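All protein chains but one are shown at their positions in the complex.
The letters A and B name the chains in turn, as written, and every chain counts its residues from 1.
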Amino acid sequence: MPLTVEDRQLVTPGDLLAEVDYKAGENTYSENDKIYASKIGIVGSRRNIVHVIALRGFYTPQVGDIVIGKVVDINLGGWVLDINSPYQAILFVSEVFERSFNPRKDELSEVFNIGDMILAKVSGFDRTRDPALTLRGRGLGKITHGRIIEMTSAKIPRLIGKKGSMIDMVKKGTGCQIAVGQNGRVLVRGKREEDVAFTIKIIRKVEEEAHTSGLTNRISELIKKEKM
Amino acid sequence: MVEGSQKKNLINKKGLRVDGRKPDELRSTKFEIGLLEKAMGSAYVEQGKNKIIAAVYGPRETHPRHLALQDRALLRCRYHMAPFSVEERKRPAPSRREIELSKVIGEALEPAVFVDLYPRASIDVFIEVLQSDGGSRCASISVASLALADAGIPLRDLVASCAAGKVDGEIVLDLNDDEDKLGEADLPVALMPQSESITLLQMDGNFSQKEFESAFNLALKGCGQIYDLQKQALKEKYSIKKEVLEDLEGEKEE
Partner (left out) sequence: MVDSSEIITNVMERRITKLLVQDKRLDGRGLTDYREIKVETGLIEKADGSALVSLGNTKVLVGIKVDVGEPYPDTPDEGVQTVNAELVPLASPVFEPGPPKEDAIELARVVDRGIRESKAIDVKKLCIIPGKKVYIVFIDVYVLDHDGNMIDASAMASIAALAISKIPVYEVKKNGEIEITTKKSLPLNDYPIAVTIAKIEDSLLVDPSLEEENMMDTRLTISLNNNNDICAIQKGGIGTLKKNDILNAANIAQKKAKEIRKIVKGK
């Protein structure tokens, strides 16, 4: 049985998407064997799962996500970070100090201070507590140089592309190092200021034209033109 | 309901109301989405002379912390009228009416929100009435619902709201300020149309059982019309032409 709406149609919360036969995917919910949209977005289906690609949203942490956070508080347990989500994240002292150690507050601030930007990974998150971060991983830690921009987290998947195709193309084409946080923050580092500025321009373009066709080609053209 | 010392002819001989509307006609209504920069979601409505703006912040950390609910998000709603919004200047401090309306409007919106998904967080809804002309609580619910959708908060449905009433003995839809003040009854209703679930129901005035049923049905019809306008406004704001939409199948990172 087909969807009750056309594929790739813009839907709004409460719109009926499918009856029977289908399972509720992202940004949908089911009630009495019917599936409805829960966010504004574009409906699609893969096999028998119907989902909505949200056009408006905010970042909800998932274990394994790479995020860029800003230290907003320090307490005896560790550092509290703003990761642009409904919940603040915690970086426990044990993530940084290997041995069992009882650091006083001012020693912690010497490692990471309020205002510092940290590239980290979400290591734990459930309904009863705020997300926990870890620094175990390549390149994770305090961000000391480069530019950080913020974009809608809903469009991050497009910036990364299928199997990283888009972001790899941009990295190669601009010669910049780019670390993409799932929480909508992107770190750009490059040898030349012009390269960094150009990279940011591309990222903004991807954000604006995220769901339009031919974007990959247009970005590729843009890079080619710049190189000339 | 304050009765004027002289009865106004609110419905003329042709059966039309003071502003020229038919008894079952909605005032001209226009929604605008996403007009504020800082708020996570926002919307604006002009319904008749009502001008109301709604903004949503959240889900975000709850402050003060001790108010947080362990198993779901705390939805807080503030309905507030600007001092210049009514004929006689209104003092800025929240009046008892605004406090009651904040409560009932919040209760009208919350059933639509999947609050269970964000334990310990807060969703704050701010409604500012810039100009008021009767039926502001209904317009507030409708516009706040759009602001929640604009914020990307998962919702079961939009909430559409409209009032019906009795004026010069006749059942009418969407009373303006004069009709509300001088009429005989006012019945605001809010509805999640998909499940036909009523989330707001208030009434003041005088209805026989039959009149109540009539007015109630008319208000529900009005809600349906508002719902269509809400969806239209969202589609206009967010549509992307089909031809231009790329094949998203392959792009989605599972």
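Basically, a contact is a pair of C-beta atoms (placed from the backbone, for glycine too) under 8 Å apart; a residue touches a chain by one contact, two chains touch by 3 or more.
Nothing here was measured: the structure is a model prediction, and the numbers come from that model.
The chain not shown here makes contact, within the complete complex, with B. The residue from B:Pro111, B:Gly152 or B:Gly183 that touches the chain not shown here is B:Pro111.
Of the listed residues B:Lys13, B:Lys38, B:Arg65 or B:Arg96, the one in contact with the hidden chain in the full complex is B:Arg96.
In the complete complex, the residue from B:Leu187, B:Leu218 or B:Leu234 that touches the missing chain is B:Leu187. Contact residues of chain B toward the unshown chain are 1-2, 5, 67, 69, 74-76, 96-97, 99-100, 102-104, 106-107, 110-111, 187, 192, 195-209, 212-213, 216, 220.
Here is the rule we use: only the chains that are shown with their structure count from here on.
In whole angstrom, the spacing between the mean C-alpha positions of chain A and chain B is 33. Residue ranges on chain B touching chain A, taken from their complex, read 40-41, 58-61, 70-71, 73, 112, 114, 118-121, 149-158, 192-195, 230-231, 234-235, 238-240, 242-253.
Residues of chain A touching chain B in their complex: 8, 10, 12-14, 16, 27, 29, 31, 36, 38-40, 42, 44, 46, 51, 53-58, 86-88, 127-128, 154, 157-158, 160-162, 211-215.
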